[in-house]
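Each chain you see keeps its place in the complex, though not every chain is here.
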Amino acid sequence: MQGVFPILVTPFDAEERVDEDSLRSVVEFNISAGVHGLGIALGSEILKLTEAERSLVISVVVNQTRGRVPIVVNTGAQANLTAALYSRQAEELGASAVMCLPPSPVSAAEARSYFRAISDTVHIPVFIQDTMTTPVSAGLIRQIAEESEHVRYAKVESPPQPTQVQAAVAASGGLVSIFGGAGGTYLLEELRRGGVGTMPWPSQPHAFVEIWNAWQAGDERRAVEIHEREIAPLALLSTAGLRLGHTIHKELLRRRGVIRHARVRAPSDPLDDITTRELDAICDRLGIGSAVA
Amino acid sequence: MQGVFPILVTPFDAEERVDEDSLRSVVEFNISAGVHGLGIALGSEILKLTEAERSLVISVVVNQTRGRVPIVVNTGAQANLTAALYSRQAEELGASAVMCLPPSPVSAAEARSYFRAISDTVHIPVFIQDTMTTPVSAGLIRQIAEESEHVRYAKVESPPQPTQVQAAVAASGGLVSIFGGAGGTYLLEELRRGGVGTMPWPSQPHAFVEIWNAWQAGDERRAVEIHEREIAPLALLSTAGLRLGHTIHKELLRRRGVIRHARVRAPSDPLDDITTRELDAICDRLGIGSAVA
């Protein structure tokens, strides 16, 4: 697996139930843009879903995707047993790979036992997920992969992301493929340092696929140009407020007509007037939909 | 509600299933010691349980308790909707109160909406849970209580605990009763600053009840004496390693013959030889059980 793997949002209806039609629509919007895979993870508000809702989301996405691209599902949990259980369930529901962040706080020995337990339970690849609050060092990623046969991928997004991707690639000895995260903000910096994929928001798949293709074709100048025009302004806006990413990218998908409601499951600070106008200005320039709700 | 509310451990059998008999035994051990309430929360490894396991644990504890003391159940979650759902379920299963830590990270406005949503869903008291990683300031506790009719308790355990308890009591205006946590390490410091209860491990309920009774009777010297002899040495040992508390207090309950297995759900670093000998020495002095497994 490599390339652009957008993390799907979970659209909700006005009663905050999973909006299956809109979810299917996000899947199609991304596959038709040429993405190389799909993800269900933190960006999908997965930690805000009940167990039943998580299974529902996985099933709908698998059913809609029909094998056209691989699907990576976040099944991390606070215990080896529950992470292994959720991972096996995801596999049974049709996931192509699982991705787990370790419990927090955790010793290196505990992290190793955790990924070993998951790897021993599934028959599909396992991603280690490194985040700011649950960092997994480059050396530990390698050690876990040596001990756990299905752990062959890591998504690295503890800051500073490009440096961490580079360290993970260097330590991997070719055993682990390194993806970046962070909304694709540092995609080109990560590719230059050996990253082989990215897991951005699912609101701009065409731009990300274009960047990927330009990079593969050796046209770095063009890749940078698209990133600066399409991705960077939204990345900046997303970090200008607390947890604003979900809200902005759902709103973008709504304006594009992909999902019906932009609602983020509470607690979630709403888009204030100033931020809305900033988003309007960016959408204007990018020719994205209208603000009419 | 006030007094000693031990947080029950969740005993597991060798296959890591909930050991219902041992769980009932922990309930009896504590009630017979004269505790004023029981809790099911982080110390119960609740974050390591599936939704079904959590319901099972609540049901067993409610069934065994038969109304003799109130039961506080941690039902915190990452979303208003799920926290409210789990809270209503706990109430339906027989909980006397729910206790929720806010999602993290969270703005003050989000924290207020979160507790409002929970309060609006239940008919029983709600505890705000303040922890090191999810702090809720004294002023915010008061503001939430003013807006949410069922929020009438807070368990304060962000460091430095006694100072934080004091601030919460001062800000509460009598609207919120403040409990301490932190394994009861600072129980007397908290009582002197207006705390009205504690939520310790469930392995030493007699000692905690004796301390409570001595304090109520005005015999502070005796309260200090018991705390220093019975509680402080284990509190020190529990903080000497990462997340060692669960392991030590389950082992203590096993040695006392209350539960069958001391197993903590992985990932969990085991008791090493040196720590085991340190625990042996403390148990010897306190006349607690034998180390024979």
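A and B label the chains in the order they appear, each numbered from 1.
In the analysis below, a residue touches a chain if its C-beta (ideal position, glycine included) is under 8 Å from a C-beta of that chain, and two chains touch if they have at least 3 such contacts.
Computed from a predicted structure; not experimentally measured.
Participant: Looking at 2 placed copies, how big is the full complex in copies?
Facilitator: 4
The criterion applied here is as follows: only the chains that are shown with their structure count from here on.
Participant: Averaging over Cα atoms per chain, report the distance between subunit A and subunit B in Å.
Facilitator: So the centre of subunit A lies 35 Å away from the centre of subunit B.
Participant: Per the contact definition, I'd like the list of subunit A residues that touch subunit B in the complex.
Facilitator: Where subunit A meets subunit B, its residues are 16, 45, 47-51, 77-82, 85, 102-103, 105-107, 109-111, 113-114, 117, 242-243, 265-269.
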